[in-house]
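A single protein chain has been omitted; all remaining protein chains appear in their positions.
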Amino acid sequence: MTFEELKPFIVPGLPHYLALSGQVFAIGILIALAKRNAIAVLMGVELMLNATNLAFLAFARFVPNAADTPALAGHVFVVFILTVAAAEAAVALAMAVLVYRRRETVDLDRLNLLRW
Amino acid sequence: MRIPLLFGMLLDTAKDAPESFPSGTRHRVVRVPMPGLRLIGLAVLAVVIAANVGIGVIVVGGALDDQWYDFRDLGNTMDGLRSVLPECMASMGDTCVVPGAYVGYLTAAILGGTAILSFVGVLLVILVWSERRLLARFQVRRGPNRVGPYGLLQPLADAIKMMQKETVIPRGADRFLYYLPPVIVFIPLMLLWGAVPWAPKMTYVDLNVGVLYLVAVTSLTTLAIFLAGWSSNNHYGLLGAMRTVAMMVSYEIPISISLLTIVLFTGSLQLTDIVRWQGEHNVWFAFLLPLPLFSFFFSSTAELNRSPNDIAEAESEIVAGYYTEYSGMKMGLYLAGELGYATATSAFVSALFLGGWTLFGLETWIPGYLILGGKIAFVYFVLVWMRATLPRFRLDQLMAFAWKYLIPLSIASVVLVALEVTLFARWDVPGVVPLVLFAIVNFIFARVAMRRWATVLGYQPELQANAPVMTSGIGGLRAARALRQAEGTR
Partner (left out) sequence: MDNPGVVGAFYLLAGVTVLSSLAVFAVRNLLHAVVFLVLAFVGMAGIFITLSADFLAVAQILIYAGAVSILLVFAVMLTPLGDRNNANSLFVLPGVAVAGGFATIVALVAVATDWNVLSEDDLDARSFATTIADIGQALLGPYVLAFEVASVLLLAALIGAIVLVREEERA
């Protein structure tokens, strides 16, 4: 096989970026599901948001935009996701601290007040 | 402050130092500064400047332009390499997997990276000496003057000493996080120096997002410092780290806001564009935006952990702050990193507020990097001056100063500048007139607003001591000599 034949597989295109985004998102899911600590779960959520950003940017780069939207609509989306992620991190961490103050733990398995 | 005195502070020969200690003692003076070395140094300086000017005149025929004029110019070297190398590689034909242009980029990148690394290395060696020397002069001491001429080899001696020292790891320290921070601290430093605009085409990376890049890169050190303080398992370290984080997070806001005022005027985040704007309009942002300059400079000293804002390592309160438990070369890396950040910040203050490589038209005759170098030296001198002069703030004062004073004033000045920019875009008169007007308005605004807002916040000048009386007789070695003579006559 020559370089030219291998090129579409090697040169990163839209599928490469989407697959990478999917992988990072999956790792985010794994962390969010499998961790006990509330802060670790939050880290997983942040990773998932980041993977979403990557998918948006990849689409903005590779896919032609609709006629009435600006070329950088994907970028604008990412700006909003970054904003929301920052706000969410601040509030969620404040809640983690608050939960620790009330219950003396941030272990999600032991926050079972609503269990019956 | 008289200019000759300013330079004399650095290169004052130790004429009245004792030639040797009294006989009978076992101490000897290691090295007495060579008489006449100052002349040699001045001669070397004159030759360097003459060579620079000569090359400028001969190669360019009088005026430096943006072309391939000058082998000293790193940016042009990069451009040249990028254009020359692909042609060499093109002769290899299609079998070449790696297209030639990227070999050019790679070579240019490696060369430029090496240049920055070695530049910062040399700079740190000189800085250690000049900072100690200047501080000593401010404190009526002599400073290092034994190792080598004028004590110039003192930094080398210090470095050798530090490298020989044992690295002590405290018990209970988190080893991974303990080893990491001294390395991480250095990375943003290199990244910062890469973005300095030395001359029109002499920038290693000229980013479109230059100003934002500065803010982003400097914010990386916060985490490193925090981890350093936490991982060393020491209360003082943790206190220092907490203080640093609180301070840095607070002072990033006035820095960003004051940079915003500049960007409002230039309409570009690119550093070279900002410098070029100042050159075209023949005005420095220092005159145009005095309040943002103050805000940026003061906040930078906080980000740098330098006096008067060095509460993160306040040695009279918390030993050495976040690097209490670090020893040997690891501590040396922190100290060197601090100096490097101070000069990098001086470079950006010069580029953003003091016109960068422009000097009111003189930049056609003098190479830009010399102009910028002079400005960097000046701003750095001011930093050392502040360190030697101003007392340290308390933590609560510092936080209150950021949140209650700098941020409201900066936001007010953004509103004012936005108005001015709107006017500037629609006003159909030569650019100089509105700019002079804006400078006057902004100066008056800065003066009045700073004073009024301070009064509102409860600063009562009548309770403070009177303004310090400037006495020309007091100052430096001259005064000490006068005192000694007076004592001798008595």
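For clarity, chains are labelled A and B in written order, and residue numbers in each chain start from 1.
In this text, a residue touches a chain if its C-beta (ideal position, glycine included) is under 8 Å from a C-beta of that chain, and two chains touch if they have at least 3 such contacts.
Note that the structure is a prediction, hence the values are computed from the model and not measured.
K.L.:
Considering the entire assembly, which residues of chain A contact the chain that has been omitted?
P.N.:
Residues 7, 10-31, 33-37, 39-40, 42-44, 46-47, 50, 53-54, 57-58, 60-64, 69-73, 75-76, 78-80, 82-91, 93-98, 100, 104-109 of chain A touch the chain that is not shown.
K.L.:
Which parts of chain B face the unshown chain closely enough to count as touching?
P.N.:
97-99, 101-102, 105-106, 174, 176-177, 180, 207-209, 212-213, 215-217, 219-220, 222-223, 226-227, 230-231, 245, 249, 252, 269
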